[in-house]
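The other protein chains are all here in position, but one chain of the complex has been omitted.
Let's look at subunit A:
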């Protein structure tokens, strides 16, 4: 059990630093919108945040990894027109697994 609980001060410091940094980023936007008057371009910019962030996170994976990922992304997009979110996830996972296997065999 000794190795299970093994730790040292620098590791604890790093974990604490990461935790504080992460929490600060997660609430600073909250503070920002409390004190900034939102209208005009600022408001339009904020309304674009969801799509802009979501796209930025996935773009390298779905557009610049390989044909299997890009193909699966297109299939997933089409599925999203018809299926609920759970179905969309299932279609994405299955289609990327099948495409990777199929392209791997070529």
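Just a few scattered comments:
To be clear about the criterion, contacts are C-beta pairs under 8 Å (C-beta built on N, C-alpha and C of every residue); 3 or more make two chains touch, one makes a residue touch a chain; residues count from 1.
Just so we're on the same page, contacts and distances are computed from a predicted model.
Per its UniProt entry, the chain excluded from the display bears the name "Branched-chain amino acid ABC transporter permease", taken from "Acyltransferase family protein", "RsbT antagonist protein RsbS", "CoA transferase" or "Branched-chain amino acid ABC transporter permease". Although one chain is not shown, part of subunit A still touches it, namely residues 3-8, 10-30, 32-34, 38-64, 69, 72-73, 76-77, 79-81, 85-86, 88-97, 100.
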